[in-house]
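All protein chains but one are shown in place.
Note that the chains take the letters A, B, C, D and E in the order they are written out, and that residue 1 is the start of every chain.
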Amino acid sequence: MDTIITNLTSPVVMAFVMGIMVKAIKSDLEFPQVLYKSISIYLLVAIGLKGGVELSKTPFSEFILPASATIFMGIITPIIAFVIIRYLGKVDLDNSAGVAAHYGSVSMVTFLASISYLQTEGLEPEGFMPTLLALLEIPGIIVALMIPLLQKSSNSSFGKAMHEVVTGGSIVLLLGGLIIGFIAGPVKFQSIEPFFVNGFQGALFLFLLELGMVTARRFRDLKKVGFFIVAFGILVPILHGFLAILIGFWSGLSLAGTVVFATMVSSASYIAAPAAVRIALPKASPTIYLTASLGITFPFNITIGIPLYYAISLWIGG
Amino acid sequence: MDTIITNLTSPVVMAFVMGIMVKAIKSDLEFPQVLYKSISIYLLVAIGLKGGVELSKTPFSEFILPASATIFMGIITPIIAFVIIRYLGKVDLDNSAGVAAHYGSVSMVTFLASISYLQTEGLEPEGFMPTLLALLEIPGIIVALMIPLLQKSSNSSFGKAMHEVVTGGSIVLLLGGLIIGFIAGPVKFQSIEPFFVNGFQGALFLFLLELGMVTARRFRDLKKVGFFIVAFGILVPILHGFLAILIGFWSGLSLAGTVVFATMVSSASYIAAPAAVRIALPKASPTIYLTASLGITFPFNITIGIPLYYAISLWIGG
Amino acid sequence: MDTIITNLTSPVVMAFVMGIMVKAIKSDLEFPQVLYKSISIYLLVAIGLKGGVELSKTPFSEFILPASATIFMGIITPIIAFVIIRYLGKVDLDNSAGVAAHYGSVSMVTFLASISYLQTEGLEPEGFMPTLLALLEIPGIIVALMIPLLQKSSNSSFGKAMHEVVTGGSIVLLLGGLIIGFIAGPVKFQSIEPFFVNGFQGALFLFLLELGMVTARRFRDLKKVGFFIVAFGILVPILHGFLAILIGFWSGLSLAGTVVFATMVSSASYIAAPAAVRIALPKASPTIYLTASLGITFPFNITIGIPLYYAISLWIGG
Amino acid sequence: MSLVELELVTIISERFLKDDILKMIEERGSKGHTITDVEGEGSRGIRASEWEGKNVKIETIVNKETANKIIDEISELYFENYAVIVYSKTVRVVRGDKYI
Amino acid sequence: MSLVELELVTIISERFLKDDILKMIEERGSKGHTITDVEGEGSRGIRASEWEGKNVKIETIVNKETANKIIDEISELYFENYAVIVYSKTVRVVRGDKYI
Partner (left out) sequence: MSLVELELVTIISERFLKDDILKMIEERGSKGHTITDVEGEGSRGIRASEWEGKNVKIETIVNKETANKIIDEISELYFENYAVIVYSKTVRVVRGDKYI
C-alpha cells in the first residue's frame, strides 16, 4: 500500500492522473499532435543512446543471459495471451492475434515509469535495460502475427507487416540510438548528454500528461469491449509480470533490474504493435486492442502494477 | 530612467523588441503555431510546478493575506476598468465588459518578465507568487462577464463561458502544475527540475520573440481603435499597479513581491480572457480588446511598466 | 584517415548517417516539419547569441582582419563557382548563377559540425566565428544573383530577391541573436545560457538525424543531375576550402579558427540561397542546385571535408 | 461501382465553435465528417487569439435534406456573431447508403 | 484562357495507407496529387494510434476514365477493411492537357 502511494505521488504518475482529470472536467486543452510526436522521438533516441553507452561498458558475459531471457519472454507471452483470449474469452482469431501482438511487445513509457519509480526508492537497475527493451519490442509481434498464418491460408500482407515491424519509427529510433551510443561510448556521449539526460524526466512528465488525456479518451470504449477484456487487461499483465520475475532473477538480474524486466514484459505496446496489426490483420478491431493496451493495462501498470511487481520481487528474491 | 535601460537590455525584453523589428522590416520569418503553443504549455506547467513546490514550504499564515489581497484586486480591477471605459469612454456595454474581463485577469508573460527583471536587480520575490497568479486569473473574468448579465436580460451562453473560464487550457495547466508541485514537494521535484527550471528563461526568450511578432501585427489596428483605447491601455495599468502596490505592502509582501504583484494586477490577459469573452460576449469586438491588451498594455508593461512599478514601490515602501 | 574515423564516430555525424540509413531501409519514420523548423530557429538564435556574447569580449582590432577576409571570400567564391559551372560545365546562365549563389553562401550545420569536430580534437576556435558566419551568409548570394543582371536585360524580381536575402528568416534570427548577445554581454546572458548552450549539441544531433533523411531523398536525384555536377559538388568545396585556409591563416586566425573558416567557405547554403534563387531566377532548377548543395557537398563536407581541411591546415600552418 | 449524388457541405469557422458545430451536424443527421486546420480572412478579419489556433474547415457528406437543415441551422445560430461561412456542392460518392 | 472540365477525385483514409494509395493512383494514370492532413470520424470511429497521426486527404485531378478506375480500385481494395472514403466532382481547370 505504502509503495503504491509513493508511486502515485511521483511527478510523472501525477502528470498522468492530471491528464485524465483534464479530460474528465471536459477542458478544451489540446496537446498539439506534433508535440506528442516530437517528445516520442526525443524519448526513444534518448533511451537508445543511454542504453548504448551503458552497453559499451557491459561485459558480454553479463549481458547474454538477460538477453536470452528477454527473447524467451518475447516468444511465450504472446502465446499465453493468445491462448487465454482465444479459448477462455472465445474471441475470434484475428482479434485474438491482434491483442496477443500488443501484449507480446512492450510499452516504452511503462518501462520508463518503472525506472523513475525505482530511483525514488533509491535503486538503480542495470544500465543495459534499454537494450532489453529493444530486444523485447519485436519478437512478440512476429510470433503473434504468425499464429493466424498457421491457422488460415496465406496472408498477402504478412510480409508488409514484417517490414513495418522491423523498420517502424519506434524501433528504428531506439536501435539507431543504441548503436550510436554503443559506438560513441561514454566520452563522446558527453557533448550531447545534457540534452538527452538532464531534460529526460521533464519531457517524460509532459508526455505522460498527454498520455493521460489519450487514455481518458479510451475510457469511453471500456463498456464497448466488455468485462472479459477488462479482466484480461489486468490479470494477464500480472501473470506475465510474475513469470518475468522468476525468469529475471534466474538470468542474474539485480532486484531493480528484475522489477524493470517484469514491468517491461507485463506491459502492452501501443506504438509498434498497432501499426503492424493494422496492416497484417485489418479485420482486428482497434477498439479492442487499443482499449485493452492503452485504456486498461497502461494505467494499471503505471499506478498499481509497478509497485506490485516491486513487492513481489522483494518477496521472492529480495 | 536607469532602471528602464536595465530592463530594456535584459535578453527577454530584447527578444520582444527583436520580434517587433522582424515584422517591421517585413521579414518572412514565421514561428510555427505549434511551437508557440508548445512553449506556452511548457511555461504554464513550469510556473505551476515551481509555485506548488514553494507553496508546500510556505506556512499558511504567511500566505493568507497576500491571497486575500489578490482576490480583492481580482474583483475591483475589472469594475474600475469597466467604469472608466463605459462612462468615460462611452463604449457600448458588451465591448466595455469584454475589455474589463481582460484587465481583471492577468498576463503570464508579463508576470514572468517582472521576475526576470527583479532577478537582474538582485531581488527575489516570494516563492508563492505563481499561486497568486493562478488566483488572479479567474475572478476578474467572472466579475466582468457578470456585469452585462445584471444590466441586460439573461444570457444563455454565460454558463458555457464560465465552464470555459474554469476549465480553459491555461488555468488547467497552471493549477494542475501547482497541485502536483505541492504534493511532490522539493525532493520529488528534483528529477524534473532540470527540464522545468534550467530551460525556463531560454524558452521564455523564444516565446517573447514570437510575442513580439504577434504584437507587431496588432499595431496595425491601433488607428482603428482610436485614441481613447490607447490612453486607456497605458493609464489603467498604471492606476491598477499603483493600487496594487499599496495593497501589496499592506498584505505583507516584500519589496520584490510587491513589484511582481503590481505587475500582475496591472497586466491584461490575452489567453484566458479572449476565449471566455468570445463565448459570453460574441458582439464584443476582438479588435478592441486584443489591441488594448496585446497591442498596448503588454508592450507598455514589458518595457516601461515594470521598472515604473519598481520605482514607485521603492519610493513608497523601500 | 584516422581523423576521418574520429569524425565519423562523433555522435552528430553518426546521427546524420543514421538519418540516411533510416530512408535506405524504407522506414516510415517521419520527422514533423514543425520540429525541423523549431530546431532550426533554436540553433540559429543560439549561434547568434553565443557569437554576440563572444564578440562583446573581442577587441575590434582582432576582429577586423578575419571579417574582411570573410567578405572577400564571400565575393570571390561565387565568381569561381560560376566560372567553373558555366564555362567548364556548359550549364545555362540561370542554373549557373543559381548554383553559384549556393556556393557563395554558407551552411550553418556544416559550420557547427566543424566546431564539434574540433572540440573532440581538443581545439577551440575563436569565439567570434558565428559573426563571420553571419557575414558570409549574404554577400555571395548578392554577387551570384547580379551576374545574370549584367549579362541579361533587367530582371524585375531582383529587388524582391534582395529583400528576401536580407530579411530571410535565417539571417534575421542569426543577426538578431548576435545583436542581443552583443548588447547583453556575458553577465546578462547567464539566465538564458542553460537553454541555449547545454541543450545545443543534443538539438544538433536531432537536426542532423532529420537532415540525413532529407539528404537521402536528394540522393535519388543524383543520376538526374549527371556526373559533372557530382564532381563539381566535391571538387569546388575542396578548392574553396584550400583558398580559405590560406586567407584564414593570413588574417591571423588560429589553427582551429582557420579550419572552421575553411569549412564555412567551402560549404553551400540550403536555407537562405534557395529562397532567394527561387525568386530571382525562377527558371533555375531546384533539382540541380539542391542536389549539388544538399545531396553532394553537404554529406561530403560533414564526413570527409572537415577532417580534410583540418589535415591541410595542419600541414600548411600547424 | 454505382455512384450516388450527395451533398458535400463545407463549414469554415473559428476554432472554438468546432465542438458545437460537430454536435449540431450529428443531431441533424450527419454520419461522419472530416476536419482540416485552415487559416483565413474574411469580412471580420481578426480572430480571438493565437492560443486558440487557426480556423477549422468541417466537411460532411450528407443527403440533400440534411444539407439544407445544416445550412439553415448554421445561418441562424452563428452568422450574426461569429466568423463562419458555409457552402455546399454536389459530389459523386461510392457506397452512398453509408452516408444517409 | 480555355478551361477544361476534369474530375477532382478525393480520397480520405487512414494515414498508413497513404503510400499505397499514391502508388496506386499513379499507376492508374494520375499525373499529380495534393495531400492534406485531416482529422475525421465516420462509421468506424477509432483510428489505430496517436503515433501514426491523423487521416490524410488525397486529391487528384484526372480525366473521367482515370477517375473511374481509381474509384473502382479503392472500393475493391480498401472498403472492406479500412477507414477510407472516396468521392469525385467535376472542376474547371486551366491547361487541361497537363493532367491527362
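To be clear about the criterion, a residue touches a chain if its C-beta (ideal position, glycine included) is under 8 Å from a C-beta of that chain, and two chains touch if they have at least 3 such contacts.
Everything numeric in this text was worked out from a predicted model, so none of it was measured.
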**OP:** Would you mind spotting which of D:L6, D:I21, D:I61 or D:V86 touches the chain that isn't drawn?
**Re:** D:V86
Original post:
Given the full complex, what residues of chain C touch the hidden partner chain?
Top reply: 33, 36-37, 40, 169-170, 214, 221, 270-271, 274-275, 278-279, 282-283, 286-287, 290
**OP:** May I ask you to list the residues on chain E that touch the chain which is not drawn?
**Re:** 1, 3, 6, 8, 31-37, 61, 89-95, 98
Subject >> In chain D, positions touching the absent partner >> reply: 10, 12, 36-43, 55, 57, 71-72, 74-75, 79, 85-89
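Rule of thumb we're sticking to: only the chains that are shown with their structure count from here on.
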**OP:** State the smallest step count from chain B to chain D, taking one step as a move to a touching chain.
**Re:** 1
Subject >> Inter-chain centre distance, chain D versus chain E - centres from mean C-alpha coordinates, in Å >> reply: 20
Original post:
Residue numbers in chain C touching 2 or more other chains?
Top reply: 28, 34, 38, 198-199
Original post:
Hey, what residues on chain D touch two or more of the other chains?
Top reply: 16
